[in-house]
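Heads up: the structure comes next, in structure tokens.
For this depiction, one protein chain was excluded, whereas all remaining protein chains were kept in their positions.
Per-chain residue numbering starts at 1, and chain names A and B are given in the order in which the chains are listed.
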Amino acid sequence: MKIFERCPSLYDVPTHYCPGCGHGIAHRLVAETVDVLGIREKTIGIAPVGCAVVAYDYWNFDCSEAAHGRALAVATAIKRVRPQNIVFTYQGDGDLAAIGTNETIHAANRGENLSVIFINNAVYGMTGGQLAPTSLLGQKTATSVQGRDKLLHGYPLKISEMLALLPGVCYIERVSLHNPQEVLKAKRAVQQAFQNQIDNLGFSLVEILSPCPTYWGLAPQDALEWIKNVMQKEFPLGRIK
Amino acid sequence: MTEQIIIAGSGGQGVMLLGKVLAQAAMLEGRQVTWFPAYGAEVRGGTSYCMVIIADQAIGSPYVTAADTLIVLNLPSLEKFKSRLKTKGLLILNSSLAQMSGEDKTGVWQFPFTDIAINLGNIKVANMVALGCYAAAKNIVKVKNILEVFKSIAPAGNSGILEINQRALAEGQKLNKG
Partner (left out) sequence: MVKTKILLSGNEAIAQGAIQAGCSFYAGYPITPQNELIAYMAKYMPTPPGTEAPRVFIQAESELAAISMVYGASAAGARAMTSSSSPGISLKQEGISYIAGARLPAVIVNIMRGGPGLGNIAPSQADYFQATRGGGHGDYRLIVLAPASVQEAYNLTQTAFDLADKYRTPVMILGDGILGQMMEPVQLSGRKIKTGLVKKWALSGCAGRKPNIVKSFFLREGGLEEFNLKLQANYALIKRKEERYESFFLSDAKIILVAYGSMARIAKSAMYQLRSAGKKVGLLRPVSLWPFPQQPFNRRNSKVKYLVLEMSYGQMVEDVRLAVNGKNTVDFFGRSGGGIPSEEQIIGKVRKIYHENI
């Protein structure tokens, strides 16, 4: 009995991600969802600027790039022009919650019928491990050398909780990739976000706590432990809206 | 023929509309025409103005530096624009709100447009009284074309608005410097 196979929405190619990175799992969760829902031929994905910039090299469906932070503006227009297609964005914490905060808030507030996969790894990966809006207090990064200091850098930004206040938002859940059980929950959440769009329910967002062993300075296994023991205390898992 | 007109008043007096009606009437006569507004931040109050040029040949700048005709509906506008009137130019002045005192009144047609409008029952049509006065003073646009424009822009189903503007225009035409 076959219990595992490559899903048709993923190309059979190695990814460029670091060992222990969460992007590979998150990409697969999106691809599995697209296949389970049978929507590959009408899906349009928006890749971010950040480590996942070439996600379209791994996904086997139509994709667009967007300028850094503008994914939800691009997605808004595509969905409005082609309401029959399924449109989602895949964005990191810098893209969605720093340089693109404005686009994020307003797309959510307009209640755009979109699905958003938000990868929160508390650090900037592609540019070399700098402070992210979601970095934890005390977290050492290339631009918070002594650790994040609330007086200098402010607090970890809980954008999912902020967005949950907006009436245009129909669904927000925070999930994690730190063990197989959580990955399965994450898969259900991603599927929910896409199903909501199919059902025309409005703006859905899944925040995925995802490991970045390279810029956390941890071994892959320790990175998963860090999510479990440290990161999810600041970013509690579960349904937010 | 080139007729350069500045129309000025306070925001809300309908000077933009006056200019547009005049420009459209000239268009119906097959003339070259431009309408150019002041587009400052004032929406109500302040000085509002527009510039209309009517000509037989292509018009260059729509901006009027020296006016053949100045239509002025309030005092601040008179102060601001009277120096822009050409020598021997025509000044049409709303004497309800602004008077020329002690100066040369040659070429000045001043009548109480606002009071006439109030007597007609709607202060807002002072602009069309002034337009009627202009049509009487200078035979550049035909009244029948102004009436055509009224018909094309009046809101459907509200014949009262069309009618009072027609009456305002007629009152203005009766005014004669004489």
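Just so it is clear, contacts are C-beta pairs under 8 Å (C-beta built on N, C-alpha and C of every residue); 3 or more make two chains touch, one makes a residue touch a chain.
Since the model is a prediction, treat every value here as computed from it, not as a measurement.
S.K.: Please pick, from B:Gly11, B:Gly46 or B:Pro62, the residue that touches the omitted chain in the full complex.
M.R.: Hidden-chain contact among the options goes to B:Pro62.
S.K.: Tell me which residue among B:Val15, B:Val33 or B:Ile146 touches the hidden chain in the full complex.
M.R.: Hidden-chain contact among the options goes to B:Val33.
S.K.: In the complete assembly, which of A:Cys51, A:Ala66 or A:Ile240 touches the absent chain?
M.R.: Result: among the candidates, A:Ala66 touches the missing chain.
S.K.: Determine and list the subunit B residues touching the chain excluded from the picture.
M.R.: Missing-chain contacts on subunit B: residues 20, 23-24, 27, 33-37, 39-40, 57-63, 65.
S.K.: Which parts of subunit A face the unshown chain closely enough to count as touching?
M.R.: Touch with the absent chain occurs at residues 40-44, 46-47, 53-54, 56, 59-67, 70, 73-78, 80-83, 85, 102-103, 105-106.
Everything that follows uses one rule, which is that only the chains that are shown with their structure count from here on.
S.K.: Please tell me the distance, in whole Å, between the geometric centres of subunit A and subunit B computed from their C-alpha atoms.
M.R.: Roughly 62 Å, centre to centre.
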